[in-house]
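Down below is the structure, laid out as structure tokens.
With one protein chain held back, the other chains of the complex are shown just where they sit.
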Amino acid sequence: MRVEKHPILGDAGQRETVNITVDGRVIQARKGESISAAMLAEKLRICRHTTKSKEARGLFCGIGQCTDCVMQVNGVPNVRTCITEVQEGMTICTQEGVGTWEAKDE
Amino acid sequence: MNNSKIDLLVVGAGPAGLGAAIEAAKRGAKVLVVDENARPGGQLFKQIHKFFGSKEHMAGTRGFTIGEKLLQEAKEHGVMVMLNTLAWGIFKDNVVVVKKDDQSYSIQARKVVIATGATENGLSFKGCTKPGVITGGAAQTMVNIQRVTPGERILMVGTGNVGLIVSYQLMQAGADVVGIVEAAPTVGGYDVHANKVRKAGVPIYLGHTVVEALGANEVSGAVIAPVDCNFQPKKEEAFQVECDTICLAVGLSPRIDLALNAGCEPIFSPVLGGHMPWHDQRMRSLTDVYVAGDVAGIEEASTALEEGKLAGVAAADDLGLLGSEERDTIYQEIESRLNKLRSGLYGDKRRVAKLELMEKGCENHEQR
Partner (left out) sequence: MQNEYDYIVVGAGVVGLAITRSLAMKNKRVLLLERQDFGAAASGTNLGQLSVADRAAGLEIEMVKETFKAYAEVAAEYGLEYERKGGLCTLETEEDIAIAERLVAEKRAKGYNLELLYGDQVRKVEPWIENLKGGVYSPDEGRINPFKVNHWLLQEALDAGAIYLSHTEVLGFEEIEGGMACLSTEGTYTAGTVILATGSWSKELLKPYGIELPMGYIRGTAMVTQAFPKVMNGPVEDGAFFTGNVPDGDTIYFGGVQEENGTIVIAQANRAGEDYNTAIDNEDLTKMAKLFLSHYPALKDIQIVRAWSGNTTTTEDDEPFWGFSEELPRMFLAIAFKGAFSLAPAVGRRTADWLVDGSYDERYEKWSPLRVGRCEEEA
């Protein structure tokens, strides 16, 4: 749930939107927010599944320390989504284990 | 920037780091502050409540306003702040290596202040790794900075000031706090914070603990139970609480990786949150390395700021930038402010623990 009105912080106001894709679904994020925040606003909480027991993991510390919220972002695994800002056109996937990876041609 | 020599390098742009930077820069030191985060201020910018203490500690001011003031002051005194810059190692001759974007840079500094803050503690119970179990700090970041609630029905664990304040802030943001669980028989934080949440009708389960996070893949409820005199849950009296998020506010530990890497000696103090680097009365931990703020023992933001100032002054002093007249008064001024912050029921404990920490290290140092 987005916090649009706040007794101390005031109104969030109109914020520029950014389109990102999470596991194939296009969602509208707000410019400047983290991937985690954009996902929470859509009630998406599973970031990855662990390698051995395939358990779900999501946001935990929110400041980039614990690495529980890592996902595959634009093909790169292990991206900490709580401290990575959304960018227009970003493709985000739930990470299975250590993820999959293919070298990009540059 | 490679090998650029500066007088003081500060790691961490929270209250302690900025306090140190400002005090050293004021006295003519060339100061660089690095911080791994995208924003400066450490955890100050998510503190939307008014701080306590006396006027000289900016009491009555909200955390983020203090942050803004510090940044402004740092700017006025010519402090350079590099953000998104992770200090990952301190090598011999005070070479601090930082990573920014895809590059590493070596920065040689004459003095280094380590103000890396703290890490929030976790709590172990069945299902504690499920999405929906988050820390109090994460909840605060989400509602006050990202402006998204982490859930709609939240169970808070811990009645220290963080647990109480974050509960209230979650409600201010429109979330429902279904209860606060506390293993101890009494509330840990200040009454004024506890009264706010009580008035709002939030039940506080004293003498209780979380036994399990329910839910197939994500949290959809919690099982809590009263604890016996050994803090073990009485399983037969357990009951369910409906919630979608469990928020852990169960204390902090000093973030000492970098200090240990620099060679600081770890000292253990339960009152101050675990292991922390030894330091003397002027925050010196090694010949050229100072520590300040939560990394030097968990206290609160105002104390961190004062410790930072003390470290900054001491660094300036050791760099030969402190006038002899000022030297006679400045340390006393800061110490007296620190003593005021470390008074009262909880403050006294911390003051004593802090003294023990300094002494303990001294013994060890002498033994060597």
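Things worth noting here:
Labels A and B are assigned to the chains in the order they are written; within every chain, residues are numbered from 1.
The definition used in the following text is that a residue touches a chain if its C-beta (ideal position, glycine included) is under 8 Å from a C-beta of that chain, and two chains touch if they have at least 3 such contacts.
It should be emphasised that the depicted structure is a prediction, and the values quoted were computed from it without experimental measurement.
The hidden chain, counted over the whole complex, makes contact with A, B. From the options B:Q72, B:S104 or B:Q232, the residue with contact to the unseen chain in the full assembly is B:S104.
Listed for chain A, the residues touching the missing chain in the whole complex are 51, 67, 76-78, 97-101, 103-104. Of the residues in chain B, those that touch the hidden partner chain are 89, 91-92, 95, 97, 102, 104, 106.
Everything below uses one rule, namely that only the chains that are shown with their structure count from here on.
Considering their complex, residues 1-4, 6-9, 12, 33-34, 36-38, 40-41, 45-47, 55-65, 68, 82-83, 85 of chain A touch chain B. Of all residues in chain B, those touching chain A in their complex are 36-38, 48, 62, 119-120, 122, 129-135, 137-139, 141-144, 146-150, 152, 172-175, 217-218.
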